[in-house]
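Complex shown without one protein chain; remaining protein chains in place.
And now, chain A:
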Amino acid sequence: MSVIALHPKQKQEASDTPATSLAPTSPSPVSTNAPLAFSLRGITKRFGDKTVLDGIDLDVPQGQFVAVIGKSGCGKSTLLRILAGLDSPTSGTLTVAGGRASERRSRIMFQEPRLLPWARIGRNVEIGLTGIAKGEVARDLSLQILKDVGLVDRAEEWPSVLSGGQKQRVALARALVAHPFILALDEPLGALDALTRIEMQQLLERIWQQQNFTAVLVTHDVAEAVALADRVVVIDEGRIALDLSIPLARPRRHGSPETARLEGQILDRLFGRG
């Protein structure tokens, strides 16, 4: 595996030649031999005098599904924005694996679908291929991914006629159409009703298993984290307070005793009762 050290200032522009080799030293709680997808070292972010992230170290192996949980304002969204290259850390390094640009590609999905209201569904998905594919190729790829999220028959409609859950499925299709290496999800299901949420969780799990990307899900829903993730990271006051592996078999059932126990453990830590 070639590892490229990305400086905060030159995130995307890092050259394709393998630069600094960074051995995965810090022990991961999930015992795995998979190569790393990305690694954070001493990531600190300050806004004025407020320290939002305070020296985060995190190694995530390729293909892992990590959930990041924390109370509002704990810095979890900032962490995700740094990972997606939308923000630069004040100090620390983000190292993303993969040699070629396509292997380093990361996508982010937000709580709002952020679809262009003036572009039809298919065109919105094709935005995910900007600079990658055009015309017929882009059209075919976007129809394929729309089929995966169950909306292929809506490709020629306007976003305004879709429900909230369907819009998020289009946003998911747009994020995944270029087969990203890392998918960062910023509470993408936060605005959906309970039943649509469960449906979306199952869809997300299925597509993650098919495409094999590394997923980082920021959420405030402990049950969602335990249902989806291989590993749950709890952030409190800008630091990692708990790093827990979820060794449950998939597909997981909501409300089983094991999930309840793990959820309890995470909630205890969140509210300082651990």
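Note that a contact is a pair of C-beta atoms (placed from the backbone, for glycine too) under 8 Å apart; a residue touches a chain by one contact, two chains touch by 3 or more; residues count from 1.
Just so it is clear, contacts and distances are computed from a predicted model.
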Choices "Biotin carboxyl carrier protein of acetyl-CoA carboxylase", "Diguanylate cyclase", "ABC transporter permease subunit" or "Ech hydrogenase subunit D" - which one is the UniProt name of the chain not shown: "ABC transporter permease subunit"
Listed residues A:Phe38, A:Phe65, A:Phe110 or A:Phe181, member touching the removed chain: A:Phe110
Full-complex contact with the absent chain, from A:Gly70, A:Gly128, A:Gly165 or A:Pro188: A:Gly128
On chain A, residues whose C-beta touches the chain left out of the figure: 84, 86, 107-108, 110, 112, 114, 116-120, 127-128, 130-131, 158-161, 174
